[in-house]
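What you see is the complex with one protein chain gone and the rest in place.
Naming follows writing order (A and B), and every chain is counted from residue 1.
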Amino acid sequence: MDHFLTDDQKMIQELARKIAVEKIMPVRAELDEKDEFSWDIVNALAQSDMFSLFVPEEYGGLGKGSLDMCLVIEELSRACIGVSTTFAAAALGTYPLILYGTDEQKKKYLPEIAAGKKLVAFGLTEANAGSDAGGVQTTARLEGSEYVLNGTKQWITNGGEAAINTIIAMTDKTKGARGASAFVVEKGTPGFTFGKKEHKMGIRSSVTRELVFDNCRIPRENLISREGMGFIIAMRTLDQSRVGVGAQGVGVAQAALDEAVKFARQRIQFEKPISAIQAVQHILADMATQVEVTRAFVYAVARHIDTGAKDFTKEAAMAKVFGSDMAMRVTIDAVQVMGGSGYMKEYPAEKMMRDAKILQIYEGTNQIQRNVIGQALIKEAARHK
Amino acid sequence: MRLFVNADECIGCETCLAACPYAAIVMKDDKAVILEVCQVCRSCISSCPVEAILVSGESMQEKQPDFDSYQGVMVFAEQRHGSLAQVAIELIGAGRHLADKLGVCLTAAIFGAGQAEAEELIKWGAEKVYLYDSPELKEFNDEPYTNLLSGLIREHKPEIVLAGATAVGRSFVPRVAARLSAGLTADCTSLDVDLQTRNFLQVRPAFGGNIMATILCPNRRPQIATVRPRVMKKGTYDPGRKGEIVLLKAPNYDSRTRVLESVKEASEAAVNLQEVDVIVSGGRGMGGPEGFKLVEQLAKLLGGGVGASRAAVEEGWTTYSHQVGQTGKTVCPKIYIACGISGAIQHAVGMQSSDVIIAINKNADAPIFNVASHRVVADAREILSALIRKL
Partner (left out) sequence: MKIIVCIKQVPDTSEVRINPETNTLIREGVPSIINPYDLHAIEAALQIKDQDPASTVTALTMGPPHAEVALRDAIALGVDDAALLTDRAFAGSDTWATAYALAKAAEKIGFDMIFCGKQAIDGDTAQVGPEMAEFLNIPHIAYVKKIEKIETGKITVHRLMDDGYDVLESSLPLLMTVVKELNTPRLPSIKGKMRAKKIEIRKWTRQDIGAEDSLTGLNGSPTRVSNIFAPVIKKERKTITGTPDEMAAQILDELKALHCIQPG
């Protein structure tokens, strides 16, 4: 389908596809099997300017919008959502700086991020603060010209590999969510260490670790915006990246569909390819329809964001919920169409199914997203009354 | 110069469209038209059933003035680490055949070897050997080799010069051709002469072997060809044959490049399955590591690569780098010999586009026979043992 992409967007999409096919597909099964993060792939993404996409032009980036990001994330996801998670998490960790950083902070960090020299992580989640972001227990105490951080962030994508970490910590516990603040912490700062690498069900080529702060002292200028803005920064950041999860869903579902169609044409049963069997065709037809519909919706939300819309929380949440639920269904169906082969690691379908599950969980579970959508609906209805 | 279609002759059969490797011919009003992108490769000319494709502005290239003074066949006989390369003996065989047909003398040039190797060349069929025996020439170095071979050709004026299409021959022989303004055809697989014109007919594959081309060099001498190893037939070895060995010393062997070290490396691991012409591949039907050795032996004898099914790799009979199929490599050799491989779809997707597939399997219903061009229902171990004995 023609989605009215610009020439530049088509070029970026094609380049991302090339990276996916040439650099990611040949190694994805091995990375999955070995639970391994690949700097080679990150470097390939960097060399092709992918980390420049989301950085403004005045700081060495390309200043591209949400749709461009979605196109790249979708293409990378066709090969491996582990990789697209690494990439998207770097953007996620950078948004606090782009949205709320001072000019000095931007000058200091963004050019190196755009050049792909430094990877970024976003640290919000903790043992007692997942869906309930207000439950953050990591503290940041101002001492003279320094903040002193204490606490542990959990399940942080790119943790340990990222040179730049944007962290949400409490500067005033008495104020609850309004007492949270955002900081930049560089890898190598004394008192900043990493916990063990997590072993996950899927997206195993992405790295997930704890970030441990033990009297970690950072300069006062590493505060992003002002004290108390942490929660708002976190929410705006997640709003910005959330549609990308929908794009991940479209990518992995498209890949699963492609695998299923290819297999169905090759697999002979009852002396004909199973693709000639209507029961199989119907599954494929439903898969294809879901993928196309979701793609159109994800692109539409991305374009809505790119118009400069102020509030797109509800739409972004819808793209995330719908895209991830769709990806789960379609990848399960792909395994089903492929039968025993689909269940075997020799084919990529089972990995896609394992990988897809995370999309319903991370960046706010789909249940939380539904809360968000529901609340927005009620708010809108109240406004119109 | 350019090619064009004589519209009066063109019958609109579209044969030339398929013959053009550059997609430079289109149909317009039911006639073929050659576009700007034409590279004048002439593939279309011989394809046209009605000779409607013509050349305009054909060159006025004249024969070089001393054209007729060139006579004889010269073989550059390669040595490596002091011993004669197999291809040198093959070329003496091919050269002998050409020289006999033309009724001329067969000479050989060898650098960095000794009297013994020169004598071998005579026993294989050379009449005269030019030997530069300086130990400095043992290591291959382009500049001195170019100087010496060019010098010999200038002095003795052979009409045909043959060299192996090896790392050595393909590196320095082009320099010789450039220096002498001689015609050079690379990597030939078949050689002949046209007795009327005394033109050398050199056949070589192009487009990755998808088409064959006959190359001529009508106005220049010598006509130089590098020849693919293992293609030409060796001549008869006659220990009693006598010939002349001319021992030569060059004034110096100066070069702007210098070989610091020459390292021999087992090539088996380096064989790239995606680049070889022949793959011998083994599966569970080889029965065990001993059986799989037969696959490796045959591959070695055929100068090809070793492939394997997933089962053979998982049994540990060979390493993953040899695996062909869904989770291994996709290969497309000229010849794929599948030994004891059932040919499940996971394997077939990795090799089914091979040009010739010889499948050997005990089970007459094995799916491998669906993609095979040659069907051999037998125990692969027995067949391979017999093949190895015969080779």
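Everything that follows uses one rule, which is that a contact is a pair of C-beta atoms (placed from the backbone, for glycine too) under 8 Å apart; a residue touches a chain by one contact, two chains touch by 3 or more.
Since we're looking at a predicted model, the values are computed, not measured.
S.K.: For the chain that's not shown, point to the residue among B:K31, B:K157 or B:R170 touching it.
M.R.: Here the residue in touch with the unshown chain is B:R170.
S.K.: Have a look at A:L53, A:A79, A:L149 or A:V245 and name the one touching the chain we're not showing.
M.R.: Considering the complete complex, A:L53 is the one touching the chain left out.
S.K.: Tell me which stretches of chain A touch the chain missing from the display.
M.R.: So the residues of chain A touching the unseen chain are 8, 11-12, 15, 18-19, 22-23, 44, 47-50, 52-53, 62.
S.K.: Since one chain isn't shown, list which residues of chain B touch it in the complete complex.
M.R.: 1-2, 15, 17-23, 36-43, 46-47, 58-61, 80-81, 90, 139-140, 142-143, 146, 166-168, 170-172, 174-175, 177-179, 181-187, 189, 201, 205-220, 230-234, 255-265, 267, 277-278, 302, 332, 334-335, 355-356, 358, 372-379, 382-383, 385-387, 389-391
As a working rule, only the chains that are shown with their structure count from here on.
S.K.: Please give the residue numbers of chain B that touch chain A in the complex, ascending.
M.R.: Contact set of chain B toward chain A: 310, 326-327, 345-346, 349.
S.K.: Tell me, which parts of chain A touch chain B in their complex?
M.R.: Going by the criterion above, the answer is residues 29, 266-267, 346-347.
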